[in-house]
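Okay, here's the structure, questions in a sec.
Note that this is a trimmed complex: some chains were dropped, and none of the rest were shifted.
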């Protein structure tokens, strides 16, 4: 092996990579030897909470994910549902909490970029963005800066890419003082016969890299996203990624143009842990091996090491497997859009991820050991007992009480936020922010999609089970209130440190409640994301399982909107 | 006293603006530009007359507002 | 009526513009890529909104120097009715076809909402179907719509009826609340608000439709 890997693996290094002693032993077992530094880096990201879902996987398996209209449930880049007429809606929600706390503008912006890629990777044109935001108390010295940076970042990215940001939710609570939540959701539309998946196939087929060049951005971002914060973490990790929405816009157009041909066998965006996780996941799903020649990776900086290339989180990149012989045609499309295109490897039958660099092998790992055989934990949990309802004395002055409520941070107008988002671009937004669910027409058809994100974290704290149920039900109500038929949900499960049984209990409780509501409403979960360790110095956030629901409306002219229409109209109250 | 502040991206941080300028120049037929980077240039008029004090104050302004030290470097000149 | 929509890398209202033109004129416009040098003869050219080249350096700066703009400028100056909306307006000022410049909004925030506009002149192919004195509602969505020109230029624009639209109330800090300007010959219009987003009640109103109708009626 070359000297680029000439780093002695010490216990400290293993620890710095977020791996436990047991996990390190497991790596040695899988390899039958000590890993080199590149391999250590790769195991550390693949086995991080963020990529491996090691604390949550056993529980996620219990969620209801099926219905006749579900075309693809959890496991792919995003979930897919049938919306009739041969069309599909593809959507997912994802967190970008930790990066947004460190650098609110870029953190939020790259969060939007990442979720957009998850959706157009599958062949969909993104048609709507949503976001669910939680900040600390308004008087906290950091809150103002974080709110304005996050909102500007979401707008900066979404507006530039030209996908309308049509809604979301925003809450303030002291539990988020040191751990804000930035959850972004994208909904896209595709033809059912043009949906793309990530399973690689065909020994000898070319593995192709497209998009931006690779730099040293966000190396260790994925492990960072799973490590609990300490006060000095802002100092320690200066490497946040900078997004380039302009390149993303070009990437969307180029990918959709290539997808209109029959050249693509498999495609996957490079998200957290970049090249590593995308290639490993594609190989794992297809049951094949990958051999990558790192010399061919387009590089933005000089002298990048294999470790850096494998772990870089540079944005706006995709990995594809093409049918043999289609490289030149594909390359022409990407060049037209002024994007990089490089064949960086091929599919093998070894079941291994093999990396070469300057003529030498610099990494050789069984794919299974990185994915299927990654550690999974059944963490102990205590579902906390239902908290007592507080008794609040009836206000003496009802007018004042109403004013206090609607003037409070959690109920006041969000106009300041959504006016910074282009919520009309694409010309199909027929229910703008400010109502219950947002409604966007399916371009060129009478149909529309209704979309809503909801959760009430204090309910989840008071009673995880009921809180989880309520969040699902609220999206359902918001969608039905517009005239839409709710079809499926995505989610972003934001919790504290899962190694604490009480937090794990909140997680399990919320999940059970969500599942129960989904079954009762015939409203399956088709995609989602888990963000754990949202905790600073031992104090965790309120349990926040954000739900994003999507429904369909056959005739968008029948839409119902929130505003009272005319004086003299009757007002009815229905429900219990 | 006047402070002239340059805020530039740290090494290795993606600079989409610089990249786009480079690209546009080459499209316009300007050859020979191997790299372009874009930063900010800020001038402040200060009513402080003591240079040491001014320097300290401007440094704090840079750290707290003008530069984003996660991704940017800054430099200060006083005159 | 034959139209063309110019598409730059990063344009994102190109489809919206094409849809609006087709809905009003009945004919699909030609979509012209920025690297082209020439395109079929058309009666109307539209430069759409978006973030061409990411709005890097200055909004519209790089697009204004693209290959296709040489041809667009030539035709516009020779009299072809030409409309630039939002980023398209920025491109037209950067290309020197319209006076002034569009700067960052005074409050530095992106702003997306319906705004009320006054129609300042009906003496143009774009505005002849409107009525001076009856305000219209059209959405804006921009970060850099703060119109600037020196005061002599502003006086001249106002004096010669080259101001097409003004914001009823301040939106972005624009000098004299200018939202849209015409060239001297009044065949070129640049405006920050998006008429193509207001062409049917389902989208919130139809006040933008009249602009395209005016052009259609002038050209036939």
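Worth a mention:
Letters A, B and C mark the chains as written, and numbering starts fresh at 1 in each.
Operating definition for what follows: contacts are C-beta pairs under 8 Å (C-beta built on N, C-alpha and C of every residue); 3 or more make two chains touch, one makes a residue touch a chain.
These figures come from a predicted structure and were not determined experimentally.
Taken over the complete complex, the protein chains occur as A x1, B x2, C x1.
We take it that only the chains that are shown with their structure count from here on.
Chain pair with the larger contact count among A-B and A-C is A-C, by C-beta pairs in contact.
The distance from the centre of chain A to the centre of chain B, with each centre set as the mean of the Cα atoms, comes to 33 Å. Once the centre of each chain is set as its mean CA position, chain A and chain C turn out to be 37 Å apart. Multi-chain contact residues of chain B, defined as those touching 2 or more other chains: 16, 20. Among the residues of chain C, those in touch with two or more other chains are 53-54, 56.
Remark: chain C residues 53-54, 56-57, 61-62, 65-66 touch chain B in the complex.
Residue ranges of chain A in contact with chain B, taken from their complex: 102-103, 105-106, 212, 215-217, 234, 238-242, 244, 246-247, 300-301, 314-315, 338. By the touch criterion stated above, chain B contacts chain A in their complex at residues 9-10, 12-16, 19-20, 23, 68, 70-71.
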